[in-house]
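Left out: one protein chain. Kept in place: all the others.
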Amino acid sequence: MKDETLSATVRNGNTLTGFSRFTPSAHRTASGWCLIPFLVAALVLIPIGTVLSSFFDPASDIWQHLVETTLPGLLINTFWLALGVVIGTALLGVSLAWLTAVCEFPGRKFFSWALLLPLAVPAYVTAFVMLGLFDYTGPLQTALRSWLGPESWFPEVRGRLGVITVMILAFYPYVYLLARNAFLTQGKRSLEAAQSLGFNRTQGFFKVALPMARPWIAGGVMLALMETLADFGTVSVFNYDTFTTAIYKAWFGMFSLSAASQLASLLIVIVFALIVVEQQIRVRMRYAETKQSARGDRIALSDWRAGAATTLATGTLFFAFLLPVAQLGIWAAGTFVQDFDSRYLDFLWHSLLLSALAALLTCGVALLLVYAARRHPDPATRNAVRIATLGYALPGTVLAVGIFVPLAWLDNWLGEMALQLFQIETGLLIQGTLVIMLFAYMTRFLAVSHSPIDSAMQRITSSIDEAAMGLGLNGWAMLRRVHLPILKSGIFTAATLVFVDVMKEMPITLMTRPFGWDTLAVRIFEMTSEGEWEQAALPAVALVLAGLVPIILFMRQTEK
Amino acid sequence: MLRLCFSRYLAAMLCCTALLGTNVAYAEQVVVYSARIEQLIKPMFDAFTQDTGIAVKFVTDNEGALLARLKAEGKNTPADMLITVDAGNLWEAAREGLLRPVESKTLDANIPAHLRDPQKQWFGLSVRARTMVYNTQKVKPAELSSYDDLAEPKWKGRLCLRSSKKVYNQSLVAMMIAEHGEAKTEQIVKGWVANFATDPLSDDTRAMEFVAAGKCDVTLVNTYYYGRLLTKNPVLPLAIFWPNQAGSGVHINVSGAGITKGAKNEQAAIKLLEFLSSEKAQNLFADINMEYPANPRIKPDPVVAAWGNFKQNPMNVATAGELQAAAVKLMDRAGYR
Partner (left out) sequence: MHALLELKNIRHAYGQQLVVNDLSLTLEKGQIGCLLGPSGCGKTTVLRCIAGFEPVAAGEILLNGVKVSGSGFSLPPEQRHIGMVFQDYALFPHLTVTANIGFGLHRLPKSERVPRVAELLQIVGLADTANKYPHELSGGQQQRVALARALAPRPDLLLLDEPFSNLDVSLRERLSLEVRDILKSQNATAILVTHDQNEAFTIADEIGVMHRGEIQQWDSAYNLYHRPANRFVADFIGQGVFLPGKVLDLRRVEIELGILTADIPHQCAPDAQVCGEGCHVDVLLRPDDIVHDDTSSLQAVVLHKAFRGADILYTLHLPSGATALSLVPSHHNHAIGEKIGIRLEVDHVVAFDQSSNEK
């Protein structure tokens, strides 16, 4: 009991920003802390609320039509796709993470960073290249037909398995990155403990290492799942109809944005429920790391196992990165001379600047959220944090509208006020500014940055806080000297993911960018919207290369 | 130290951009929201600026987003003009009250009546014909006749189509509804679905590649896709067939433009619209993307002209917008994905 009061005062005493200094009653009155998640959640809730508000504008005929025709099939399609991607990314991501983090096999050092490279390749690009190579008209099947006759059998590439495969290849790095982080910091000690209790390494992996890495794995899988549910580009390349298809069909086909928003709202509810369930299961568990074993020696894999590991890593890298990029490279080489000009420097600069700023902002806000939730672990705060991270589950264009509509309203209102009060025509004040773009990115990608930072925060036990307090560290000093070094890998992970994701992001960029602020992704959109995939290769290659920058920086940071 | 400087620099940049934003007013300029992508529209803008000295500022995005944006911005919208690549979205923009009618003798003279809004809120600028492309090794032109004919059992396992999610197919079916009524159109679309050689494809080019590779014999595409594909690979065994020549004519759609209700630079915007219908710009439309000029006095690109003359469906393209939702529902019912 005594301990409790002590830690309570400690918790209030060390504030992140130092603006609410400790006072005896500080933990009873609302400190600035408990407001932060609500503030952020409220901001993020604006666009989501806009989407949800569509229910005031009933579109019952479209609903009825969908329910009678395509919706049941779409739900089944979406279910299998989501299930396949969840299982696939978890299996591939976790096994590659385990192999590179804990084992030793030929090429491990190379693969440990190279396996992140597919992050930089947008999923729809992989999808297009894969179809181009493996579909009926692709070189592989054409060659097969010329050898084996026109009736030679080949599995249907444009089917469910095809989409699932491409999405696994595109999204496994989320799981890989987070799980690897977990395994690296877990140390081998727990595994040894399991061995001393009669479990071999394989059993120990399943009984100990895997469960202990669960928040990280769950976080990664959740990101992959949200990407899958929100995806439109990849599924439309495959013409595989999912729930998102219905959303876009209602909007673009039947001109009913409200029906589209209502459908999207369902998506939000489903994802929210999944997040709640996942977190509820492990509410009392802790994942504070056991101290790393002094010698970081790895499990040396035996001959055939090492071979299998190298093969798995090579295969993944080949299909998820080398093949798409090689194809892009070939196409880009063809269009380089006619297309490449000084504007590409602008595209590149815009992409990099936006991504960097968005990564900075999003990680900062995620850090605030994580701290606030740590300080006030009550259900209300937890829910606020969950809501704040929902933007990732919405199809990008729907979220973009959700952001844009209230913003335009505010802008119009401001203009009205200015006109009435000061008789000035202000025009639009906040629209078309980078601030809005960054806010929109934050709304979308908060989940991406929250997940790794939150997982890392689980490592900081309250005794660490108390120890730091005991050494007279407080506020900023505590954050800088104690927490940040521990959170570092989580923050780097988050920043890398956000950076690369923003770089690939299209709908929000398209809708909120100021005039002239075209990025590489905008360029890709323009080319692909006219079906000019080969011309899209040049910006796509540039985007992949630019995306490599943070990944390489990240690896250099974490490999130290 | 370096990092500190850099972050200050960024912060300063951010402030400047935030403050300046886009809201500096120029004396003479037109602001355009364009669903037509940069490389297919910028040359016309450049020509306009060269001729008139009026600057053109534009952003590209997809139609749905641009419409949502216009609607949200209301009368404060910075946009003077909306450009789309189909009539349906122009029709929807007009229905939402986002456009204003334009009275212009030049436009009336340059753009035929069936390619513009009866209320003159928007004007077609280039024509996109949706026609048949067939495998010359497997199909004789004599076998082909009309869109409806592709529903006949003789085409079983021989038809490839692009996904029904693309607006071009939605417009086609909408126009068929206008012509045949829903019941008959649904029969036809069901017939198509029954004749599919493979699941619908993601784009026109893919569909033609499937035809060329022998997976199927015939497909429906916009002509410029055919032009682009053949330019790249002239040996493909593909040829164009103009359907419905005995009946209502080839289905066409337009890429067009309208002036927004909140336009601040109305006169300049009208000037731009007129310019886009003029000979100079119409030639650019024809050359850049192998589309057909909307202005009947302008000849198409020689490559395009070589595909032959054809009879266009004279029905007003606004119909495509009116019946688009019905068409989408119909295709859902028919199982055309």
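Chains here go by letter, A and B, matching the order in which they are written, and residues are numbered from 1 within each.
To be clear about the criterion, contacts are C-beta pairs under 8 Å (C-beta built on N, C-alpha and C of every residue); 3 or more make two chains touch, one makes a residue touch a chain.
Only a predicted model underlies this, so the values are computations on that prediction, with no experimental measurement involved.
J.: If the full complex is used, which shown chains touch the chain that is missing here?
T.: Spelled out, the missing chain touches these shown chains: A.
J.: With the full complex in mind, choose from A:Ala194, A:Val482 or A:Leu497 the residue touching the hidden chain.
T.: Checking the options A:Ala194, A:Val482 or A:Leu497, the one contacting the hidden chain is A:Ala194.
J.: For the chain left out of this view, which of A:Met130, A:Met212, A:Leu263 or A:Met478 touches it?
T.: Counting the whole complex, the residue in contact with the absent chain is A:Met212.
J.: May I ask you to list the residues on chain A that touch the chain which is not drawn?
T.: 189-190, 192-201, 203-204, 207-208, 211-212, 214, 282, 284-288, 290-291, 295, 461
Going forward, only the chains that are shown with their structure count from here on.
J.: Can you check how far apart chain A and chain B are, centre to centre, with Cα atoms defining each centre and the answer in Å?
T.: Result: the chain centres lie 34 Å from each other.
J.: Chain A touches which residues of chain B in the complex?
T.: Touching chain A from chain B are residues 10, 13-14, 17-18, 21-23, 25, 31, 37-40, 57-65, 68-69, 72-74, 76, 78, 92, 95, 163, 165, 167, 170, 198-206, 209-210, 212-215, 225, 228, 324-325, 328-329, 332-333, 337.
J.: Touching chain B in the complex: which residues of chain A?
T.: Residues of chain A touching chain B: 65-66, 69-70, 131, 135-137, 142, 150, 158, 236-239, 241, 245, 248-249, 251-257, 353, 356-357, 397, 400-401, 404-405, 407-409, 411-412, 415, 426-435, 507, 510-511, 513-516, 518, 522, 525-527, 529-532.
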